[in-house]
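Before I ask anything, let me first share the structure, which is written out below as structure tokens.
With one protein chain held back, the other chains of the complex are shown just where they sit.
Entry: chain A
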Amino acid sequence: MARKIIHIDMDAFYASVEQLDNPELIGKPVVVGGRPDSRGVVAACSYEARVFGIHSAMPCARAFARCPDAIFIVPRLGRYREISARIMEIFRSYTELVEPLSLDEAYLDVTDNSQGEPSATALAHRICRQIHEETGLTASAGVSFNKFLAKVASDLRKPNGISVITPEMAADFLAGLPIASFHGVGTVTAEKMARIGITRGADLLSWSLPRLVEHFGKQGVFFYHIVRGHDQRIVQPQRIRKSIGAETTLRRDTRDRTQIKQILTHLAERVSRSLCSRSTYCQTVTLKVRYANFVTITRSTTLARPLNRVEDIIHCVLPLLARTEAGQKKVRLLGIAAAKLTTAAADRPRQLLLPFPAPSGAADHCQSSRPSH
């Protein structure tokens, strides 16, 4: 059965957030990125700015030259992340299979979805509408049966538009598609293809597999399949764990502090094992206590250094226990949670890098709204 994939891309995300937070910017050319006199680049720009030929990744100085009246804004990544989290939350309410590509872009596999909706197009409309209602921002969506076509489609009716490429349309669509729009074809490959007469999908289609392999190595295999609409890459949800915890309801409510400590040691071992198996460390440790009367309290501590060893966790938990009424009151449930996870432990030795000189011509980069994948 064909899959149903939606690619959703927020319209001029950073710039739109700025316009949302500051209505005075609405209708004006807004450039988010470096200062006009800096060597930074444009991370995002409003559609009003695009009229002047400004686009992302362009040096800010050039953007300024094209439109001196543009309003230059330093990116507020924290704010973008906050809104991005809300949007991703919306996606996840439709399907578990959400693969974020960046803050403002994601693939959704809606073959099975929480709504039981058979039409991916109807879902795409519903999702875009909900994003607009909840955040005031617009998004564009592409609907198709694989990731590559969904992504290409989302670009077709930007901004605030939805495009669909059905399996029946795919062959014609791919044949007419300029070669540079194919996944994996960058400027260099596009030039190379142009030299051997490949400028559109139709040209690529006429090439046999061995000939493509001869010219492009392994990539040739990929091109061969993709121009035929074969893209088996799956939507990979990468849930980032926010916390790791372990808790247990006691067989019998207790006031025995020795027993409570024993149980906490056991829970700390479980948390530590879980952290170690992911090679992560935590910076916050939380103790959870539910008393016999079902009142639940938590006590947390934040540490200067990330940790993941059993002894260190217990070392944090015991002072927290002292700040509860466990023992005076009967305890029903105990839990330990480790949060603020990080892979780099500050107390670990750090391997230094060879001080290779920076390649010539390197400029300082702004956070781009669309990192290359």
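We take it that a residue touches a chain if its C-beta (ideal position, glycine included) is under 8 Å from a C-beta of that chain, and two chains touch if they have at least 3 such contacts; residues count from 1.
Methods note: contacts and distances are computed from a predicted model.
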Which choice in "ABC transporter ATP-binding protein", "Beta sliding clamp", "Nitrite reductase" or "Electron transfer flavoprotein subunit alpha" gives the name that UniProt lists for the one chain left out?
-> "Beta sliding clamp"
Among the options A:Val213, A:Ile234, A:Leu318 or A:Ala339, the absent chain makes contact with A:Val213
So that we can see where the missing chain sits, which residues of chain A does it touch?
-> 209-210, 213-214, 217-218, 221, 309, 348-357, 359
